[in-house]
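First comes the structure, then the notes that go with it.
All protein chains of the complex are present and in place, except for one that has been dropped.
Let's turn to chain A:
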Amino acid sequence: MDDSHFDVIILGTGLTESITAAALSKVGYKVAHIDTNPYYGSEDASLSLDELIAWADKHALNPISSDQIKYTSVSHSGTQLPFARQYSISLMPALIYSMGPLISSLVSSGVARYGGYRLLQRISIFREAGRLASVPGSKEDVFKDKEISLIDKRRLMRFLMFAAGEFEDKPELSGREDMPFHEFLQAAFSLNNEAQAIITYTLAYCITPSDSSKPALERVRRFLRSAGRYGPSSFLVGHYGGAGEIAQGFCRTAAVSGAVYILGRTIISLSPPSSADEVAPPEPPKSTAAFTVTLDDFPEPLTCDLVISSRKHLPESLSVQASYIPPHNVPHPNISVARCVAIIDRALTFSTSTQPSFVDGEESASPRPDDESPDAAMIVFPPSSVEGGSNSASATAILMGEGTMSTPAGKWILYLSLPLVGGQFTSDQSAESTLRPYLSAALSFGIDAEANPLQPLFTLFYYERHSSITPTSSPNASPESASDKNVLVTPPSDPLASEFFDAAATNAEATYRAASSFLKQRRPETASDEVAETDSFWPPVEQDAEDEDEWE
C-alpha cells in the first residue's frame, strides 16, 4: 500500500480539526494531519510564555493579512519572566460545561484519560469597583444569599425550576421566544434588575441584554444541568491551558489509530484534482485524481481524496471549490473579541459581601477555605458596569493559577475578553485602551490591593477579528454538492469562553459526518464495515491494552 496516500488530509490542529482527525482515524480512515505552526492547536493553542511572546511579535509585525482570523493591535509588555516554560497560556481561554458535546466526546473517545481537569471554583459578577457578588447557581446558594429578599428568592426559584425543565411549550415562553432576554425575565418572572443581570450574564452567558430569550434559556438550562455532575460547579477547566492541551489529546488518539502528524512545515502547493489530472499519471477510472500536497523540507508529496481545512489554513486556491460546513448550534460564530493576558503574582480575593447566613447539611460537608482566593475562577462584567468599558457587551475575566497546572507557583494568569459588538470601539482605539478599564477593575481584587496596588508582571493585548464573510462558492449550490465536494472547511468556532468547547465538538461532529459520507460513497470498500455499523460519533471504546483499569 502507498505510504504517502491518505483518505484525508486535515489542515490545522485547532480543536475542531483535532476532534475530527481522531474520529476519522478511529473508524479506520487513513489521516494525515498537518499544521504549519510548530505547535499543536493552531488558533486554540496553549503556549509557553516565550512562545506567546514570539506569537505576539509575529502578529504585531504583520497585522494585515487576508486570513479569516486576524490578530490586530497586538501589544505586550517587554519583559520575559523567569520560568517562562512553566506557563501554559491559552490563546482560547475557555470553560467546559460538565454536560455537553465536548465532555461527551472526551469521555467517549477515551481522550479524557490523557488530561487533567478541575472544577471552576468561583463565578462572581462585578457590581462596582471593589465589589463582587457570587453567583447563586444552586438552591442552596439562593437560600443562603442574604441580599435577596424573600419574595425575590421565590421568583428566582420559580425561574430556575422553569429554566431547568422542558420550557419549550410552557405558556411563560410562548410568543416571547425572540424577546430580549432581560425583558422576558421581567415580563414572565417579575425579576428585578439585580437578578436579571445575574441570570443574563452568568447563567445564560448573554453578550448583550437584548439577546433572544429562547437560546438564552437553553444556555441557562445547560448551565443548571451541568451543576452537580463532577461537583458543585457547572464548569471544568482543563489543565495546562485547556483547549490546546485537549486538542493534543485528540491528536494523540488519532496518532494511536495511525494518523500521521506533520507540524511546522509550510505547504508549498496543494494541487486540486483538475491540475493533478494533467500532471499525475491517470488513476484508475473509478477514483478521480487525488490532491497532491507538497510540503517544505519534506521528502515526498502526500496525496489524498479529501481535504479538510480550518478557515485559517485553507489555501486560497481551494476556497472556490470548498464546501463550507455551516455552524450549527454555535451561538456567536465570527464574533470578534478584544483579549488581554496578564500575569500577576498575587492572588485575587473573591470574598463578597454575601456570606452564607447558615450552612445547611450538604454544603457543610465540603468547606472550601481556599475559595476566597481560588486557582480557577471567573468574574463577569455586565455591560456598563465598568467605567470606560463597553456599554453594550459583557466581558469576562478568567483566573488560572498553579492548580490548573498552567503557571509556576505563586503566579496567576488573568484572561480578559470582551466581544466587540455595538460599534462602540472604533478600529483606531487600541486593544490595550479598550481593555485597560477591565484590567484595572479585575486587579482591584488583588489581595491587599487597596494598600498596595497590584501591578501585572506581564500584559498582552490584542483584537482577535473573525471575518464574518463566508466566501461561499454560491448561495444556491446544488443540493447534491455537499457530498460531492472534496474540500471541506470546518465551521467557525465560537470565541466566547462559555461556548468555545461545545461549539468545537459540535462542529467536529458535523465535519466528521460530512467527511465520512463523502469517503463512504467514494471508497465504499474502505473501512466500510466499521463505518456502516456505527451511527454514533465515536465507536465504543474498545477494551484496549492501554486501558489501565484491568490487571488480569
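Annotations for the structure displayed:
Just so it is clear, a residue touches a chain if its C-beta (ideal position, glycine included) is under 8 Å from a C-beta of that chain, and two chains touch if they have at least 3 such contacts; residues count from 1.
The criterion applied here is as follows: contacts and distances are computed from a predicted model.
In the listed set "RING-box protein 2", "NADPH:adrenodoxin oxidoreductase, mitochondrial", "Ras-domain-containing protein" or "P-loop containing nucleoside triphosphate hydrolase protein", the entry agreeing with the UniProt name of the missing subunit chain is "Ras-domain-containing protein". Of the candidate positions A:106, A:290 or A:439, contact with the unshown chain belongs to A:106. Across A:69, A:160 or A:188, the residue that sits in touch with the chain not pictured is A:160. Of the listed positions A:60, A:81 or A:119, the one in contact with the omitted chain in the full complex is A:119. In the complete complex, the residue from A:90, A:213 or A:257 that touches the missing chain is A:257.
Although one chain is not shown, part of chain A still touches it, namely residues 38, 40, 48, 85, 99-101, 103-104, 106-108, 110, 112-119, 121, 138-139, 160-161, 164-166, 221-222, 224-225, 227-232, 236, 239-240, 245, 248-249, 251-252, 254-265, 362, 365-366, 368-371, 374-375, 401-403, 405, 409, 534-541, 543, 545-551.
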